[in-house]
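Note that one protein chain is taken out, while the other chains of the complex remain in position.
Coming up: subunit A.
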Amino acid sequence: MKVSLFVTCLVDMFQANVGKDMVEVLERFGCELTFPQGQVCCGQPAYNSGYVEESKAAMKNMIQTFEEAEYVVTPSGSCATMFKEYPRIFKGDSEWEPRAEKLAGKTYEFTEFLVEVLQVEATGAKLEGKATYHPSCHMTRLLGVKDAPMKLLNEVEGLELITLPNAHNCCGFGGTFSVKMGPISEQMVDEKVASAELTGADYLIGADCGCLMNIKGRMERKGKPVRVMHIAEVLNSR
C-alpha cells in the first residue's frame, strides 16, 4: 500500500522521533512510504486565529503537494481534521473545492489508518508500565476517531491502561490560545497534569503533537515524573 506521509510542521521541526516511529510501524505492516517534500503546514494556526485568507495559500500548497498521493497519513488528529475542513473552506471555489474534496477523502489520522485501513490492532509493541490516554479534542469530536487508539493500546504487551479523570476536557493548547489566553491555558493544562498524576501513570499518551507539547512542556516546567508519549512512540516500543 502506498502511503504519503504528512508529518506536520511540529513533527518535522521539533518531534522528528514521532515521525520516525510512525515510519517504522507503517513499514512493518508493509506500507510503501513517500514524503512529499513540498509540505509545510496545514494552515491551522492562522486559520483558527481568524486569518482565513492568509491561511488559504498554505492550504493550496498542501492540496498541490498531496495531489498524487493514494493515502495521506498523519500523526496528528488536529491536522487531519484541518485537511478534512478544506472542502468547507473552499466551498464554491470551482478550482479548489474539488481538489480539496479529493485530499480530504484520502486523509487518515495514523491510528485510524492502522485500524480502519490496514485492519491492524495488535502491533506487537511492548511497553512495561501504567499509562493513561488523553483523547485530544479535534481528533475525538471533529474527526470522530475515538476507538482506534484504545484498540491499539489495549494490545500493547505490558501496558496497563488507567482512565484519565475528566479526560474529555481540553488540555488548554488550542494553538494560539495557549499564548493569547495564557492565564486560562495555564489553569487548563494544570488540571490535565494533575489528572494524569492522580492516575499514578508512568506515561501520558496522546495522538496530537500540539496537545502533547503543551502537556509535556508544563510537566517539564513543574518537574513532574510522568513521561509524555505520542502513540506512535508507544506502538514502536519493543
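Quick note on the criterion: a residue touches a chain if its C-beta (ideal position, glycine included) is under 8 Å from a C-beta of that chain, and two chains touch if they have at least 3 such contacts; residues count from 1.
Methods note: contacts and distances are computed from a predicted model.
Of "Lactate utilization protein B", "Electron transfer flavoprotein subunit beta", "Na+/H+ ion antiporter subunit E domain-containing protein" or "Transport permease protein", only "Lactate utilization protein B" is the UniProt protein name of the chain excluded from the display. Remark: the omitted chain is touched by one listed residue; of A:Glu128, A:Asp147, A:Glu160 or A:Glu186 this is A:Glu186. Only one of A:Ala69, A:Leu103, A:Cys170 or A:Val234 touches the absent chain when the whole complex is considered: A:Cys170.
Of the listed positions A:Gly43, A:Pro87, A:Pro149 or A:Gly206, the one in contact with the omitted chain in the full complex is A:Gly43.
One chain of the complex is left out; on subunit A, the residues touching it are 5, 7, 9, 11-16, 19-20, 23, 32, 34-35, 37-41, 43, 45-46, 48-55, 57-58, 60-61, 137-138, 141-142, 166, 168-170, 172-175, 177-189, 191, 213-214, 216-218, 220-221.
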